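Working notes for the structure below.
Only a single protein chain was left out; the remaining protein chains are all shown in position.
Letters A and B mark the chains in the order given here, with residues in each chain numbered from 1 onward.
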Amino acid sequence: MKGRYELRFAGSGGQGVILASVIFAEAAVISGMKTVQSQAYGPEARGGVSKAETILSREPIWYSKVTAPDFLLALTQESLDSYSKTLAAGGLIMMDSSLRLPEGLDPAQVLSVPVLQTAREVVGKAFTANIVAVGAINKALGLFDGETLLEAVKRHIPAGTEDINRRALDAGAELISPEQAAAFARKWG
Amino acid sequence: MSKAVLMQGNEAAVEGAIAAGMRFFAGYPITPSTEIAEQSAVRLPQVGGKFIQMEDELASIAAVLGASAAGLKAMTATSGPGFSLMQENLGYGMMAEIPCVVVDVQRAGPSTGLATSPAQGDYMQARWGTHGDHPVIALSPSSVLETYTLIIRAFNLAEKYRTPVLFLMDEIVGHMREGVELPRPSDLIINQRKMSFHDGANKQCYYVPEGQYVPAMKPFGHGERYNITGNAHDESGFPTNSSEIAGKLVTRLLDKVEKNTGDIVRVEEYAMDDAETAIVCFGGTARAVMDAVLEARAAGKRVGMFRPVTVWPFPAGQLRARLPQLKRLLMVEHNHGQMLLEVQRAVGREKPVDFLGRVDGTVISPRDILDKLNEMEENGYAQ
Partner (left out) sequence: MPSDLVHLYMRIDHLPQIWCPGCGNGVIMRDVAVAIHELIEDPALNFNREDFVVVSGIGCSSRAAGYLDFNSIHTTHGRAIAFATGIKFANPKLHVIVLTGDGDCSAIGGNHLIHAARRNMGLTVIAFNNNIYGMTGGQYSPTTPNGDRATTAPYGNVDRPFDIANLAWGAGASFSARGDVYHVRETIDIIKQAILHKGFSFVDVYSVCPTYYGRKNKKGDAVDMLKWQRDNLIPTARYYSMPEGERKGKKRIGILAYNDYPEYTEEYAKVIEACRKTGGEGEEARE
């Protein structure tokens, strides 16, 4: 893994992209990596654009904002259209499969995954979409081992919701085929 | 597994405050400081402390001063609009010498401004916001861990000098999460309030022995009966119309900070030993400056960072000590040039001082700073 890796999570308020971002930062802390997590949001508690960022590094991190992320999760068309433009060279995108691929993007750098549908129909609760996404992202990028990620999730969910969140995490991971993971992991290096 | 925990800056302010002995918080919700109130509401009753959400910021600072007068270490947290509302009672706390900590997580202003966007536009307000000549101690952290350790220092200074201490955060640090390894409680130094000089000689509650600056009365309910007022007062704590006593009082209030800058003022310097260019910054801005310094150094440029951790009093002496080696200075801050004025005052005409600021709610990046350094170079560093 290169020195500094920047992840951006974008969606609308209420989709839980900030929590997804926090979970990766937590997993980084558990594994002894350096991390900085931050977010930007509008006045809306629900709706509007919500953006969260996690920086992962082996070295101390100073500047805490992401300018050209190596990875983007987009759960709404608006966030995909605007943030896909600011990706780093060779950056990767995971977009919800309900969205349209913006023009000018190389399909090879994009993974279209039914995050929202899986949360609704497989896990059975739409609000687990962020955890489904966490499972899928972790599998695709090969960031953390399963135990570390599960511990990170547990530190940020209400007591009594462990089972459904574990199912969401697993359902997310299953959305990524070994071939896709291999393709993405190559770009990661 | 690492011993580090993931913590947000605002959360670290609460944990540090509790470690320092904070047992009272009164506040009013305002972005981007609200997590400090929320976390205080969760944590204080767990340690036997008290949290109250007041009807506004005027009431919040008043309740904090009341709680401190009754003996608890007390804090409030707010952002620009609320900080403006607190100014009158901040002056009261300074005049009546009631310790407390006031956190201002700065956001872009003026007025309601950009509520969720970072800025550092309250720097001069922190110094001059309340009316009249008054002492000010203000500290500004640039990381989550430093928020924890520095707010402990804020409480220590508040108790030692019996004055409200301002803790100037910004949205960058307040809303950022980092992995931090907190110091062990046994490694912390915690000051307690001096509870009276009385050795039978002088019973005046605001009595200050010769050569000292800070009175030491007990809190209310500890067996001494006395008066506290925001009026000019004598050592008994009662209002006076004597110009001599009033003049001496205000002078002592100012002196207790000005004559103790050696104890109060702290600066962080990075790569300054052989620096020819000093980038001056404070708070969350330091994070971009650090990256810029590292990159400039990698390109062979002799650039260093000079960061006041104590932002009031401004560390003019420490900055002046660096002037002989410097060819130029660059002030970088998220405002239209506030600390810049203090830098210019310290530097005078001895060295050119350039400026990079931002007031649109976005964050100055390392690239912006490097571009500015290049521009300065191309211009031959002319003013």
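Operating definition for what follows: a contact is a pair of C-beta atoms (placed from the backbone, for glycine too) under 8 Å apart; a residue touches a chain by one contact, two chains touch by 3 or more.
The shown structure was predicted, so the numbers you read here are calculated from the model rather than taken from an experiment.
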Neighbouring shown chains of the undisplayed chain, as defined at the top: B
Residue in contact with the excluded chain [from B:Ala4, B:Ile18 or B:Val214]: B:Ile18
Omitted-chain contact residue, chosen from B:Leu72, B:Val101, B:Leu249 or B:Leu319: B:Leu72
Of B:Asn227, B:Ser242 or B:Asn379, the residue in touch with the unshown chain: B:Asn227
Hidden partner chain, residues of subunit B it touches: 18-19, 24, 26, 45-48, 50, 52, 54-56, 58-60, 62-72, 74, 88-89, 92, 96, 185-186, 220-221, 223, 225-231, 238-239
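Methods note: only the chains that are shown with their structure count from here on.
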Interfacial residue positions of subunit A with respect to subunit B in the complex: 22, 25-26, 28-43, 61-65, 67, 155
Touching residues on subunit B, where the partner in the complex is subunit A: 1-2, 4-6, 115-116, 172, 175-179, 284, 286-288, 290-291, 294, 363, 365-367
